[in-house]
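Selected chains from the complex are presented in situ; the others are not included.
When the chains are written out, they are named A, B, C and D in that same order, and each has its own residue count from 1.
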Amino acid sequence: MNEEQLRSLLEDVRSGATGVDAALERVRHMPFEDLGFAKVDHHRALRHGMPEVVFGLGKTADQVVAIAGKLLERSENVLITRTNPAMAERVVRELPEAEYFPMSGAIRFWRNRTITGKGKIAVVCAGTSDIPVAEEAQVTAETMGNEVISIQDVGVAGIHRLLQNRTLLMEARVVICCAGMEGALPSAVGGMVSAPVIAVPTSVGYGASFHGLAALLGMLNSCASNVTVVNIDNGFGAGYVAAIINRL
Amino acid sequence: MNEEQLRSLLEDVRSGATGVDAALERVRHMPFEDLGFAKVDHHRALRHGMPEVVFGLGKTADQVVAIAGKLLERSENVLITRTNPAMAERVVRELPEAEYFPMSGAIRFWRNRTITGKGKIAVVCAGTSDIPVAEEAQVTAETMGNEVISIQDVGVAGIHRLLQNRTLLMEARVVICCAGMEGALPSAVGGMVSAPVIAVPTSVGYGASFHGLAALLGMLNSCASNVTVVNIDNGFGAGYVAAIINRL
Amino acid sequence: MNEEQLRSLLEDVRSGATGVDAALERVRHMPFEDLGFAKVDHHRALRHGMPEVVFGLGKTADQVVAIAGKLLERSENVLITRTNPAMAERVVRELPEAEYFPMSGAIRFWRNRTITGKGKIAVVCAGTSDIPVAEEAQVTAETMGNEVISIQDVGVAGIHRLLQNRTLLMEARVVICCAGMEGALPSAVGGMVSAPVIAVPTSVGYGASFHGLAALLGMLNSCASNVTVVNIDNGFGAGYVAAIINRL
Amino acid sequence: MNEEQLRSLLEDVRSGATGVDAALERVRHMPFEDLGFAKVDHHRALRHGMPEVVFGLGKTADQVVAIAGKLLERSENVLITRTNPAMAERVVRELPEAEYFPMSGAIRFWRNRTITGKGKIAVVCAGTSDIPVAEEAQVTAETMGNEVISIQDVGVAGIHRLLQNRTLLMEARVVICCAGMEGALPSAVGGMVSAPVIAVPTSVGYGASFHGLAALLGMLNSCASNVTVVNIDNGFGAGYVAAIINRL
């Protein structure tokens, strides 16, 4: 039952066409989600400037092209994450305006580039191997209307490189830190800034990194109080949360 | 070398009392941290309204009383977390104005109660056993100058209880979700609000909860994009991050 | 908004006291859970013959006595699980009709002993150390209105003891299997009966049993297709599910 | 020794052709399994309407074709699970009436479509990536004589989509829930229905999902009491157990 139907029902009650008991019964069983939930979703999308995201992993190229095509009809900005090269090639060929990021596999349709974030978001990564995850975070945050500061290759084993970027870091309203191996970067960064730090463990490493577990545990145990953590390699999630914080 | 010493050195250079080479040598080796780092720390504390936190676990009652006593001389608000009953009894007896929270073991000296947070912070917990962790989050957020909405016992297995609190939840600028066992609450809450959600896995459960690991993994894999995670039972960290986000 | 309020609103619409737009607005925002959710819960309890269960672990004796006392006012049967001896002593002293099971720590108030289950539930355990968990399952199933067959000490290393109980097992409509150590019993039982088998890994064992993990993994990998699994030591859960299946 | 041989022996005893001691000796050592065990198996198959299942994983296409061919001579319904495309292509080409389900790799020969289940089985899945596992559960339940309600894409992060399907869910006599990532769906569903819920963790996810471990642990720790769990991606097992419960 949508709003129109509810209005129609109430008008029938007013006109006497429907009795109170019958109306009561219909209202009681009406799918409550029709009362605005979907709109909430819709509003949230509009408010965020990024109506929909397509998670490419596990979908076929056909599916991704079809879904993205449909989304592009009603949304200005669309983000596809985790595509593979073949899928990306299809998307870029068939959907105009696609911007492809080969390292992370992200594809962006960025037609509304209004900056809505209130400050800058810094995306920091420890080593060059972490760049794909950082790129996913950056693309997500940008597409959601944020100015992004990118700081790369500032692992804690070369702490002076991090310190050199202190001024840049302190400009940011929200900081995203991507690091694999020992995952120590968010603690160091967290101690340098007073902004919230979103830590992204990456699966970079070998042996006892156990595909990112070492970095994940390290970040969860950070002695810096301003650090929260997302899933291993979840650049998208970090970019998304940073964007909604930066909108506050 | 602090700023005064540096100024004095430069004046000696100007006056010729110190040669360029000697000055160069002294500047080169000066502990750079004297150039303002400590102040940054100090400023941060002032800005946050909560200068210092004492982590009680692993300290003796004597140590905690001494440290807290000293901090109270220079800070209006002091928070002690993870005390045990004997330690708490000592603190309350010896330090006036102590407010003790027996479930979480937190003790608060809350002399400046100015609200500085820009919105409300909701602290939601899944079951009554999660309340100690939620309490630590709430006490932390409050002491840092925030109005807190407390919503308890709204686990996903009774989803209607959560839905009943939808309006309350949507009032919050930041949401903290504490849950043990399967840790599913942040996903459900994350889907209902557009605010950032900070998930706190708790060690509540038995058997295959593995002391909070199940909840932790669940939260890290949340399908809601606005969820970030802190360490198991880390109510303090969640309250802290929520507070710095709410100040933005 | 409850049903009375909704009826009143609709009558106001009919009488013209409230306009359609105003009514629409109020309906749209009414807390949908008032439309019957709580009743569903109430009905379920009545239908199951066991209105409430108190999980004793982590509560104080005072809390348990208070909660159970209140529940006993409106429900015939009440079950308290995971009490410790001191808590149990309090409950038994203060609440008449309490039946205490020291091995599992369960306490039962069993005032309505109608059998509502359609068949028998067999509770099988591998070794004598598994009996506490089996007892919790049995007490739960009984209190929910079921006749329980108890078969003890039939581990797979003495397969003939299990085979001797084949006739008993085949009488059961649902089978609960509790086993620690290697957790092999559900596979053997699952191959002998065509009824659904609910496997309960127990934390019985040492060393590489890892507090029930070995048994849990074994049961999840059972080559018998009629086996499902609950949490380690979760006798209550097994008894509960067996009871709702036996009611079908 | 089969029944004929035993009868013959007893007749020899009656006629005096065999002495009591000799007969006693032979009976004592006779392979007891000849006394009806195999028949039990046979009866069970007939009673279930699905005599045999072929687990395709790890077999060659030749083996699967041969086994399935033989089974089809004596059974009306045969189910092959976990085939790969090449194997499926062979089976479909060589064995008429094969119905192939590419997402799950299941192949079904469904010649007897009598509905023997007493109610409906709901197969619910959290996201589109969980559909292959849900499909395996559905195909299994259907082939075993059940009507299946399929509810897709109702993850807890969009709880209203789940609530929209409440009526459908409450129609089911048994519910199967397939979910990867945080595996929270069974808790939410378990709280909405009073039917038994069989939870299937899927390996959908990345990073800290650890190939389904996060979902598995979440489900084992469900705070809904009517939930039991099967192995990761074990749609077949869930469908099988649901079918035997629905036959009760």
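We adopt the following convention: a contact is a pair of C-beta atoms (placed from the backbone, for glycine too) under 8 Å apart; a residue touches a chain by one contact, two chains touch by 3 or more.
As the structure is a prediction and not an experimental result, all values here were calculated from the model.
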- Task: Enter the number of copies in the whole complex; the displayed portion holds 4.
- Result: 8
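Rule of thumb we're sticking to: only the chains that are shown with their structure count from here on.
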- Task: By the contact definition above, name the pair with the higher C-beta contact count: C-D or B-C.
- Result: C-D
- Whole-Å gap between the CA centroids of subunit B and subunit C: 38
- Task: Enumerate the residues of subunit B that touch no fewer than two other chains.
- Result: 158, 163, 207-209, 220-221
- Query: If each protein chain is taken as a node and each touching pair as an edge, is the resulting graph a line, ring, star, complete or other?
  - Reply: complete
- Please give the residue numbers of subunit C that touch subunit B in the complex, ascending. 31-33, 37-38, 41, 57-58, 201, 203, 211-213, 216, 231-234
- Query: Within the complex, which stretch of subunit D touches subunit C?
  - Reply: 44, 47-48, 53, 118-119, 173, 194-196, 198, 216, 220-221, 225-232, 236-238, 240-241, 244-246, 248
- Task: Enumerate the contact residues on subunit D facing subunit B in the complex.
- Result: 126-127, 155-159, 162-163, 180-184, 187-188, 190-192, 205, 207-210, 213-215, 217-224
